[in-house]
Structure formats: C-alpha cells, structure tokens
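Below is the structure I would like to discuss, written out as structure tokens.
The complex is shown incomplete by one protein chain, all other protein chains being positioned as in the whole.
Showing chain A:
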Amino acid sequence: MGKVVVVTSGKGGVGKTTSTAALGAAVAKTGKKVALVDFDVGLRNLDLIMGAERRVVFDLVNVIQGSAKLSQALIRDKRVETLFLLPASQTRDKDALTEEGVAEVIGKLRSVFDYVFCDSPAGIERGAQLAMRFADEAVIVTNPEVSSVRDSDRIIGLLDARTLRAEQGEQIAKHVLVTRYDAARAARGEMLSIDDVLEILSTPLLGIIPESQDVLRASNLGSPVTLSEPLNAAAKAYIDAAKRLEGEQLPVIVPFERKGFLDRLLGRRAA
C-alpha cells in the first residue's frame, strides 16, 4: 500500500504546487512510483508546472463522475517514467468533488503507487479538506512570514481534527517545509528564523528551500526544479527533503549568507 501525502498550507502563493512537483519528481527519480493529484478544481496549475498542460484530456472530476477511467486520466511524465499526474478540472466548480468519489480514487491510486501526493488548494474550505481527508502524512508549506505561519497553524489544527486518520484516533505525520527562505534577511533579523517557525508551530522540519530564481525559471520552463537543475541549491534542498520524507535521517542545514571580506572588515550589513 502506498503512502498518501497532502501538500498544504492554508495561505496561497507560498509554493504548494511548486513543492508538490519538486518533491514528487525527486521521489520518482529514485524509482518509486509516484502520482501527483491536483485538487485545485477550477484553478488547476500543477499541469503547467509539470509541463503537461497540453496533454490534459481527462481530469479528476471526470474520473469521479465516471466519464473517464483513472488510467485514461493519468498523464505519464516524459522525463521520469514512474511519475504520473492526475490533473484537476479547469471548468467545473469545487462541488464537483465528493468525499466518496475522492475516497475511491485515492484508494485505487494507493494500491498502485508507492506515493500519492495531493496538491491542496489554498484556503480551509471543502477543496482543501478533501485534499487532506485521506492523507497519511502532511507537508505544510510555510514561508517565514507572519500570515503564512498563522495559516499553517490553522491547517495543522484541521489536520488533527478533520482527516480520516485523526477521526480514527490515529496520528497523521506532519512536516513543515519552509520555502522562500532568504538567508540574508534572516541574518539581519528581518525575517522569522527557522527556530521561531518551528517553535511556534511545534512541528518537525522537512527542509528549508532557499529563495531562488532557479525555482521560478523551472516553473517558466514547465519542469520541476529537481529535474531541470538538480545541482542547484533549491533543488538539492528539495531532494534532501524528499529523502527525509522517505524516512532517511539527514541533518537540515540552515542556509547562511556568506559575507565578503570587505563586509566583515567594515562590519557592514548586507543590503
């Protein structure tokens, strides 16, 4: 039986979809069978980030409503052959998803794939709750910034109350993934530190993804950064996070800003 991982955050724009793509691709590259499911019905984007936007024929809603088979809707990645995408519907409204339908699709995926990543929509409404409903584990994507941390706390509360596992009295494994971390700003005390975030959320850390132009470029090109530029710092951070998700014990290194000789001599703060 495969593991179901929800990638969620509450707040929008923190990097859920980018992280789903990057983590999923990193896991799939190790040979595991991975399915990425876009739950953002009406505002699908995972297809675009994965570079599969022109290959979408059927979607999650079609499968739930019985107008397409699951095997017809799954899109195989062109770069990694164990990586698949189940896109969200672009046209239907959110109510097109039913709990029974989602349960059936997730159940089928779980029996075939090693990992099922559910990319949650923003917010705490029905769509987000369905994305997390059948998860065994959760990756909470958080920016080191007050509104994102507050929303993450809210989502953690929902994970502990509204998931099937929680209702059955079992634990859902939760991990915080800090994205868009700016080492220079953290060093100047202008951004919540990793310790602050972890202490406030009291949830273990999966990884720290540095703010990077390369992540944006990867999105522009329609390729997860872990596939297009695996040697880049952000990609490496995602690959390490994926290893931790698979249970490997890897220490997390907080990125730091290297100061130049002149800066140190003058005690100058980086601009």
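Definition applied: a contact is a pair of C-beta atoms (placed from the backbone, for glycine too) under 8 Å apart; a residue touches a chain by one contact, two chains touch by 3 or more; residues count from 1.
Following the convention adopted for this analysis, contacts and distances are computed from a predicted model.
Look at the chain that isn't drawn here: its UniProt entry, checked against "Cytochrome bo(3) ubiquinol oxidase subunit 3", "NADH-quinone oxidoreductase subunit M", "Cell division topological specificity factor" or "VWFA domain-containing protein", names it "Cell division topological specificity factor".
One of A:Arg55, A:Arg154 or A:Arg217 touches the chain omitted from the figure, and that residue is A:Arg154. Residue in contact with the omitted chain (choice from A:Glu100, A:Glu190 or A:Glu248): A:Glu190. Although one chain is not shown, part of chain A still touches it, namely residues 145-146, 149-150, 153-154, 157, 186, 188-193, 196, 200, 269.
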